[in-house]
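Rather than the whole complex, this shows some of its chains in their spots.
When the chains are written out, they are named A and B in that same order, and each has its own residue count from 1.
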Amino acid sequence: MDEARMLGKELVSRNLAACANFHRIDSVYRWGGKVVEDQEVAVVLKTISERFDELKETVRSLHSYELPCVVCWDISGYEEYLQWVSDETGKL
Amino acid sequence: MDEARMLGKELVSRNLAACANFHRIDSVYRWGGKVVEDQEVAVVLKTISERFDELKETVRSLHSYELPCVVCWDISGYEEYLQWVSDETGKL
């Protein structure tokens, strides 16, 4: 959890995300030809499209994983909330 | 958890969502100019597009937050499951 929390705080501190949500998960994946079980933390971040590439590069540079999962999808919804995300991440 | 659970039950009871899933999370966000840490509950709801605005307004009116995160994205998949979501939320 410590690495995930530090990473999330760093991204929010750098205005690359408006917020970070940490989910404790168990996981299963194939690595090096074997199916392995692990305990991980999934971090859900809210940001604007324009900041995703910089967020992705920052996660890559700070993350201990060789191949961290950094994926995104579009959301819509409550306009004032989306405006807050935009305000928090549009700062340079 | 109590507020999230009450909110989720209310939304399902009013046919604004077919189901509610509650995830306990830790979170980090900037509020009032400071980066704060919190413990929250992320609620994942399944509904139809036509009901989202009413769901959003209901969350806003019931939620204790000044600016609750109410966002959505489209899903596809198992047709019978999606039909069940539609059946449960299409009731008036």
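By definition in this document, a residue touches a chain if its C-beta (ideal position, glycine included) is under 8 Å from a C-beta of that chain, and two chains touch if they have at least 3 such contacts.
Because the structure is predicted, anything quoted here is derived from the model rather than measured.
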Given 2 placed chains, full-complex copy number: 3
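Basically, only the chains that are shown with their structure count from here on.
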Chain A and chain B: spacing of chain centres that average the CA atoms, whole Å: 21
Complex contact set, residues of chain B against chain A: 23, 25-30, 35, 37, 40, 42, 52, 56, 60, 67-73
Residue ranges of chain A in contact with chain B within the complex: 1, 5, 8-9, 12-13, 18-23, 44, 46, 73-78, 80-82, 84, 88
